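All protein chains but one are shown in place.
Per-chain numbering from 1; labels A and B assigned in written order.
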Amino acid sequence: MELTLNRLTKRYKDKTAVDSLSAALTPGLYGLLGANGAGKTTLMRMVCGILSPTSGNVALDGRDTVAMGESYRDLLGYLPQNFGYYPVFTAMDYLLYVAALKGLTKGAAKVRANELLETVSLQTVAKKKIRTFSGGMKQRLGIAQALLNDPKILVLDEPTAGLDPKERVRFRNLISGISKDKIVILSTHIVSDVEYIADAILVMKDGRLVHQGRPEEITASIAGRVWECRVGPEETGRLTARYTVSNLKHEGERDMLRIVSDGKPCESAVPVEPTLEDLYLYYFSSETDPGIPGEEGNR
Amino acid sequence: MDDERLVREIKSGDTEALDELIQKYYRDIYAYCFRRMSCRADAEDVTQDVFLHFCRNFDSYTQRGKCRNYLYVIARNLCVNALQKKPSLPLSSVEPERLARDDGRVRRADTAGSVRAALRRLPEEQREVVLLRFYQDLKLKDIAQITDSGLSVTKYRLYQGLKALGKLLSKEDWR
Partner (left out) sequence: MKRNEGKIREALGPFSVPACDPEKMRRTVRLAKAAYRERQVSVRIGFWEFLSMQLRFIGKWVWLAQAALLLPVLAAAGRPPAGNSLLLFFASAAPLVAFLGFPEILKSYSHGMAEIEACTRFSMRKLMGARMLILGLADLCCLTVILAASAAHSGLPFLQMILYLFVPFNCTCCGCLTVLDHVKSRQGGYFCSVVCILCIVFFSRLSLIREYYEAAATGVWAVLFFCSLAYFAAELVRTFRSFDGLSAACKGTLSVPW
């Protein structure tokens, strides 16, 4: 199975959201990294066929997905970044409703709904109204609906938003387990969501794919640009203002800084092995909020 | 639970009913497959395939006949396919049963080998009917349905099969 994105472009009046993006995806988990406004959601919507590209197309095993129509949507599971629900629905109602839209028989819908509620640990609240759920519970329900038809292509837009660390770990394990014979595209700001489970990372910036490859391959591209140094507090202020600091740890009288920079930031800096988070900051540091990354006690 | 109820439960999505059905018929189907394949591992594989085929094609099982008969039909077809793929073995190399120490059991093993060899000498249709009648204890009416032939044809095949077996096993009074 191969999903091909052929020079996908989406242009609006005042901006180009996706700019001639091409990629060939085979079964595995793809982490789509990019800052806000990079075009990730627009790309995902075009992959799902709910947004028409200005030019280019998406093809599955050589067949245009728009022409495939129903048979392509049958293979899809999609979790949008923001999604709603009908207020009167319980969790079970919601899954049965989406199952009907996905064409499952009543029997299959019940079986799958029960299975998935158990998988996402919502079986005890199956009969409760969704409006009583916390944000994390709603997100887990969203993940469950995406999996109802056992999709071959799973598109998840910021699926871990609102999940606490324990839930994120559980989600990672769940996705990792099912991505064997599926194409899973997962967009996230949280690098740790994909760092250890992604087969490939797609880095998107300003609507273009700037990097694509296995995590170790693309982090190797910024080898020699990540530094660690131990400095005094006055030096910390100067370095923080001037460079992108991916981690700052107070160690008594001195501070340990991890800096992403093309050149050596200070005398005592030593180059270290880059991580995916360093790569993210390398590409997107100018687009992140001030104070992110902030000080962290540990990584 | 009787088969009709089991099938109804399975249709409604109850996989525990499926479990019950398999447990009910596994040994019979396995025994039939063993006598067709003459090899335990092959028999186990084919038996598994019978139930997998049943599950995957459950929709086409419209309960025109007994569930048990339907399973035998699948088993019969899968055994035929499996035997066609296997290189044909000379009669003497049929999997021997473990020979015991004492003479009685050795004699029995020899007899088992003779019966097996004799059955293999029968034409396919006659062997089928004999196996289903005397080893699986099915009625002729059911055997006719499984082999997709008329009742009189089935009776005739049984008669001819026993006559041939009798000669092969030197039993004079099998008619």
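We take it that a contact is a pair of C-beta atoms (placed from the backbone, for glycine too) under 8 Å apart; a residue touches a chain by one contact, two chains touch by 3 or more.
All of these numbers come straight from a predicted model, not from anything done at the bench.
Novice: Please identify which residue in A:Lys102, A:Arg168, A:Lys182 or A:Arg258 touches the non-displayed chain.
Specialist: Checking each option in A:Lys102, A:Arg168, A:Lys182 or A:Arg258, the one touching the absent chain turns out to be A:Lys102.
Novice: Decide which residue listed in A:Leu76, A:Leu163 or A:Val260 touches the omitted chain of the complex.
Specialist: A:Leu76
Novice: May I ask you to list the residues on chain A that touch the chain which is not drawn?
Specialist: 45, 48-52, 70, 73-74, 76, 78-80, 82-88, 93, 97-98, 100-108, 111-112, 131, 135, 138, 145, 149-150
Novice: Mind listing the chain B residues that contact the chain we can't see here?
Specialist: Looking at chain B, the ones touching the missing chain are residues 10, 13, 15, 18-19, 22-23, 26-27, 30-31, 34-35, 40, 44, 47-48, 51-52, 54-56, 58-59, 108-109, 111-112, 115-116, 119, 130, 134-135, 158-159, 162, 165, 169, 171, 173-175.
Just so it is clear, only the chains that are shown with their structure count from here on.
Novice: Flag every residue of chain B that touches chain A in the complex, lowest number first.
Specialist: Spelled out, the residues of chain B in touch with chain A are 11-13.
Novice: Residue numbers of chain A touching chain B in their complex, please.
Specialist: Going by the criterion above, the answer is residues 107-108, 110-111.
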